[in-house]
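The next block holds one structure in the form of structure tokens; read it before the comments.
Removed from the display is one protein chain of the complex; every other protein chain stays in position.
Order of writing sets the labels: A and B. Residues in every chain begin at 1.
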Amino acid sequence: MTGPVGPPRRKDPTRRTRLPVTPPGNRSREAHGLAAMAAAGRFALQCCRRCGHVHYPPRQLCERCLDGELEWRDVADGGRVLAETTVRHANDLYFRERLPWKLGLVGSDAGPSIVAHLAEGCERGRRVRLALHLDRAGNAVVAASPERDASRDDPRLREMVFDPRGRRVLVVDGTTGLGRHLVEAFLASGAREVFAGFSRPWNRSPDLAALRGREGVSVYPLDVTDTDAVEKLAALIGDKVEILVNNSSHVRMGGALDRLDFNITRQEMEIHYHGLLRLAGYFGPVMRARGADGPYGAVAWVNMFSAWSLVNNPELGTYSASQAAALSLSHCMRAELAAGGVRVVNVFAGPLDDEWHQLVPPPKLDPATVAARVVRGLERGLEDIAVGAVAEEIAHRLAENPKEIERSIRL
Amino acid sequence: MDSRTGEAGILARLLEGLLSGRIRIVDLTVTLDQRTPTIVLPPELGQTWPFRIEEISRYDRRGPATYWNNFSCGEHTGTHFDAPVHWISGRDLPDNTTDTIPPAKFLATAAVIDCSRDARADPDYLLTVDRVEEWEGIHGPIPPRSWLLMRTDWSLRTDPEAFLNMGDEGANTPGPHPDLIPWLISERDVIGFGSEAVGTDAGQAPHFPIPFPCHHHMHGNNRFGLPGLCNLDQLPPHGTLLITAPLKIRQGSGSPLRALALVEEQADD
Partner (left out) sequence: MSGTRPPGGTAPRTGYDGVAVCAPVTVPYRRYSIRSAHWFCGQALAGLLARAGIGKDEVDGFCVSSFTLEPDSAVGLMQHLGVSPRWLDHVPMGGASGAVALRRAARAVQAGDAEIVACIGADTNHVDSFRRTIATFSQFANDAVYPYGSGGPNASFAFLTDHYMHSHGAEREDFGRLCIAQRRNAAALPHAMLRRPLTMEAYLTARLIADPLRLFDCVMPCAGAEAFLVMSTERARALDLPHAAILSTMERHNAFPDDPIQVRGGWAREVDSFYDMAGLGPGDMDLVQAYDDYPVICFMQLEDLGFCARGEAPALVRERDLTTAGDFPFNTCGGQLSAGQAGAAGGFLGLVETLRQLTDEVLGTAVEGARHGLVSCFGMITYDRGLCSSAAILGRSGA
């Protein structure tokens, strides 16, 4: 795996598809703390609460003062390569198929020496930038890139991010404002093709008309409440989808007590929960099987969630609940897709500035901003992406005191 | 056979007609599937469920000997029956729900007026009293307690998008003129109005002085609606017997049904 990956090519039908295997996935509980940091794109290491000493690899107590409380803090992400090697022999199946593989021992500015994957251009003695990434097994690893001009086509880094470049992307609902911007953002990121679904053919959306004429975009009917439609589309393009973005959404105001309408709640569940389940059932298996199908194989499943999936906003109470159901399902999918090296990316967005959030006070998110953040997050390999002040605040408050936010969240 | 005399009765003669082919059955029903269009309303209103179907088992581990499905849909999906209670104007009438309508009302004759050329020329075509009177001048009057079926060939639009034909100001589909329905009730005593579009009213009917006049007047007078029909081109102007029994849903406002037409072939001799 040296030298940049070439452009995507059509598949040679006579060759056996490379079966997905994943890097060694056995990690300690402490090490999974790194995954939480990697998921959010942070470069954080364990620091002693008492003496501040920075630790790596993860552990449970301070090696300097033996204090038992270490906390994750963002630390300087610079470093220098102390030594490097190119591994040309590996017993592990994942690496065997990807040799040669460059590794380095990096003296980090934060303190510890760190064994890291080396991107091209990271030679001994050079300054590098360290980042936590999720590997194909979904576990955190450290990768070093050149301080400047890191290439998106670096084959080792591509294994750790979900770069849309050269890949084919399904945007489940391409006709919403967000969907349209997602399509454009993926095209701008270099996606090879975007499949855009639309759920209501009679809906005279100008977005649909524009999509139909957009180069690089194919438009397909796709109603996630319709098992048959999902199955048929999966049969048509399922083996070409390398990134799937489920942005189907059904926003309605209302809580549990004062709006006894199961049509709305059923529709919420049909779209958010069963819709995701239908997509998972028909698109998931082939994506999982194509997780190692060359440098442009299936790589990520993106779920667009509301930040209120994390904590219920009673003014959109049943909506929040159906989002939470889907969020839980995404964790199941994450475990199942991991076998193929396909990662589940959950995006938590605050309210969009669209027709379904008319009564929601600002800040509201421009769909273009959300789309850009999603694509940027995929390029960086993030697993949890909080977009917007509302989502970020919810994440922070939840981490701090879930009871507080549970009691006080309102529009 | 007459149960007392043993002579061939009406039903036997009907059966003989069916077996001999002198009476033809025309199926006026569209096939229900997931693409069956349902009426498009402003999204903030309550919505009808589209037709959805999930397999329970198909001779597999879920049921080795059995194939069957669960399905769900709104009462007003596909070819369906509108009961008077469907509209607020018919809310307080007696026997106005699918379970209380006297079953005799599910058999009735039908007059079929061909508006296919008009609808082809103008998707917003409205059937007027004048047009009906002109038709009666040729074919004879609509008999009392008969259905009036408006043939537009709209059912040939199998693509949901073309079928619903949504525009900026709503759907553009043919239907009855606002003046026609009161006239049909008071002057012709029809049992109901049937059409090939997604509803009995025209696509632009929400904008009429009395919105949805067909629903308003028909149901307000305890009459019925029969939208989503097909194969009306196979029916003669007069002489059709319609069988239109909805599912017996308690307090039901309507239901998908199998609409069958019995047509007597003209004797060649």
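Everything below uses one rule, namely that contacts are C-beta pairs under 8 Å (C-beta built on N, C-alpha and C of every residue); 3 or more make two chains touch, one makes a residue touch a chain.
Because the structure is a prediction, the values reported are computed rather than measured.
**Student:** Under the definition given at the start, what are the shown partners of the omitted chain?
**Tutor:** Output: missing chain touches A.
**Student:** Which residue from A:Pro8, A:Gly41, A:Gly78 or A:Gly107 sits in contact with the chain not drawn here?
**Tutor:** A:Gly107
**Student:** Using the document's definition of touch, tell me which of A:Val87, A:Ala335 or A:Leu411 contacts the absent chain.
**Tutor:** Touching the chain that is not displayed is residue A:Val87.
**Student:** I'm checking contacts with the chain that's been left out. Which of A:Pro23, A:Pro146, A:Pro201 or A:Gly377 qualifies?
**Tutor:** A:Pro23
**Student:** Out of A:Pro20, A:Pro58 or A:Gly254, which is the one that touches the chain we can't see?
**Tutor:** Checking the options A:Pro20, A:Pro58 or A:Gly254, the one contacting the hidden chain is A:Pro58.
**Student:** Name, in rising order, the residues on subunit A that touch the hidden chain in the full complex.
**Tutor:** Residue positions of subunit A that touch the missing chain: 23-28, 30-31, 56-59, 63, 82-92, 94-95, 98, 101, 103-105, 107, 113-117, 124-125, 135, 137, 139, 141-142.
Everything that follows uses one rule, which is that only the chains that are shown with their structure count from here on.
**Student:** Suppose each chain is reduced to the average of its Cα coordinates; what separation in Å results between subunit A and subunit B?
**Tutor:** Going by mean C-alpha positions, subunit A sits 50 Å from subunit B.
**Student:** Quick one: which bits of subunit B touch subunit A in the complex? Just the residue numbers, please.
**Tutor:** 33-34, 37, 40, 46-47, 49-50, 52-54, 159-161, 164-168
**Student:** Which of the residues in subunit A come into contact with subunit B in the complex?
**Tutor:** That would be residues 200-204, 223, 225-229, 261, 263-264, 266-267 of subunit A.
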